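Missing here: one protein chain of the complex. Every other protein chain is in place.
Note that the chains are named A and B in the order they appear, and that numbering of residues resets to 1 at the start of each chain.
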Amino acid sequence: MPAIEITDLTKDYPRGFWRKRLHRALDHLTLTVEAGEVFGLLGPNGAGKTTTLKLLMRLIYPTAGTAQLLGRPFTDVEVHRRLGYLPEAPYFYQYLTGREFLDYCAQLFGQAKAERRRRVGELLAQVGLVEAADVALRFFSRGMLQRVGLAQALINDPELIFLDEPMLGLDPVGRREVRDLILRLRAAGKTVCFSTHVLPDAESLCDRVAILNRGHLHGLGALDEILKIKVKASEVLVGQPTPALAEALRALADGVRAAGDKLTLTVADEKLYAVLDCIRAQGGRLLAVNPVRASLEDYFYEEFGTEKVPELTGGV
Amino acid sequence: MIPARRWLPMVLLVGLVGGYVLVGVQHRVDATLAEFASGGQLLYLSSPEWVKRLAMGYDGLLACLYWTRAVQHYGRQHMGTVRQYPLLYPLLDITTTLDPELKIAYRFGAIFLSEPPPHGAGRADQAITLIQKGIRHNPDYWYFWYDLGFLYYRGLKDYPRAAAAFAEGAKNPQAGPWMKVMAARIAAEGGDRRWAMFLWNELYKSTDNPYIRKNARDHIYGLQADFDIEFLEALLARYQRTTGQPAASFEPLVAAGVLRGLPLDPAGFPYRLGADGRVRLDPQSPITTSTRGREP
Partner (left out) sequence: MQRVAAIALNTFREAVRDRVLYNLIVFALLLMGTAILFGQISIGVESLIVVNLGLAAVTFFGLAIAIFIGIGLVYKEMDQRTLYVLLAKPVRRGEFILGKFCGLGLTLLVNTALMAVGFFLALWYVQRRISLPDPSLLAALYFIFLALLLATALALFFSCFSSPVLSAAFTFGLFIGGSLADDLRELGRMVELPWVKMAGDAVYYAVPNFRNFNVIAGVAQGHPVPAALLWQNTAYAALYIGLVLAASALIFQNRNLK
């Protein structure tokens, strides 16, 4: 049984003063996520990632289409007992402490007092907030709030977890911790579906991804499958080339970058041996040859053109 | 989102049933409250000086509000079944403290207060206190002296004081010249009905306020009817003396040429001659202020 089964999910937002014009935020999205997967929703801002998650969480209502979560209609209140959700840039009650907030969340799942105390303590330790547990949330930093958000998403030990931009606003250590957390969840047999516009996160975590742009699904599958077809060039690093060699290489390579006394060449596969021969003939120092694995960045660049790329950053 | 066709019938049903029951409950509350609230009238602040202090400069505005409340209180009680005016004097007192020159409040107030029940509070004493306050604050307004004299004359039947009030008012150069005459006549002849008639006439002429004019006219009609009835009864007595038998109606008098026609009261209704030989007003006649025409 798939964990998530989305069929033709569509969302229009009314726009303009009379709310007559419609803006389609999500256009007939259909996809399936298997149980036990770590699934990534990828795309630039405004791609429809958050809209998809909010639809599944019943925060907004679809214009058309439907979805099944864990084999039940997503509108079924009972199925939400088995879900966890971290909203994008989450906001919580300012006047509560971290411990109180988590306890409140646990109450909504009908947990008994002793169980709540145990579970809240456990989660506070898991997200590293033990010391700050009794500080009011209004004093929390962005990163601390994100941790509280993760903790509340896991309060009911959910089978299926939705995380909207879980790494947003975290420092490198925090990002690493979230990454480890997601991997731990997968190891425990949970299904995780998270959205991100940060590529390395998706590359390092996801079994499969869906690539969204402007409400449309543009690719679905393992990242390798989507990107494999794009691997057809190599990067050649040459040390201390003579001016004559540099001149000859410039003529052969597709791209040349000089850094210090090194040259980095981008070479199409069919010309790779010609380049290597040239270096050997002229007595140049060959430092490295690497296959260029196209990144999501390249994918987006090719698919959607230049206008969308600046929003899709390749890291922090 | 639940589609409208699924919730609309439910909403209409709940709204209709709920609304129906709500109106029913409200009817019961109305009935309970009507009983409870009838006695529960109250002036939160009864000290005029403190109201004035709290008005913080908006005395005029507040005076208007209190004046409106006084009129409403009068109107509401007048229309109701109780016909008592417990708050009338305090409200008027506060009004005139807030705006001591609000002359209409003194004059109206004096009428409301002094008219005998059910048309007024029957408190000529309070009316006099109010008018005296008006005189203190508006010494040049000679009508108040006239009002004061009238209140003594009619309300308290205190003729010496009434005469004194008219004499005092007559000192004002703008006062009507008849004020002096009134002072002298009342001092000499006391409660003669002719002076009452004259006073009401002057009051009628002194204002163009429709309420005051109507009230004055009613009293003039009443007094006129009293004059008429006395006159008619005198005629009937003379008729009996000359013919040796009482008249059963006015017709023999008309036939004898003593009356020019069947006598009508000032409101245009025929006078009635009772079997006891007494003349009364027609039951339909609107005149309420006549003392003789309504005797049983």
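Please note the rule applied: a residue touches a chain if its C-beta (ideal position, glycine included) is under 8 Å from a C-beta of that chain, and two chains touch if they have at least 3 such contacts.
All figures in this text were calculated on a predicted structure; none of them were measured in a lab.
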Out of B:5, B:28, B:241 or B:260, point to the residue that touches the absent chain in the complete complex. B:28
Contact residue for the chain not shown (choose from A:105, A:167 or A:217): A:105
Across the whole complex, list the residues on subunit A that are touched by the chain not included here. 54, 57-61, 77-78, 80-81, 83, 85, 87, 90-93, 95-96, 100, 104-105, 107-110, 149, 152, 156
Hidden partner interface residues of subunit B, rising order: 1-2, 7, 11, 14-15, 18-19, 21-23, 25-26, 28-29, 32-33, 35-37, 39-42, 44-47, 50
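Quick note on the criterion: only the chains that are shown with their structure count from here on.
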Round to the nearest whole Å and give the separation of the Cα centres of subunit A and subunit B. 88
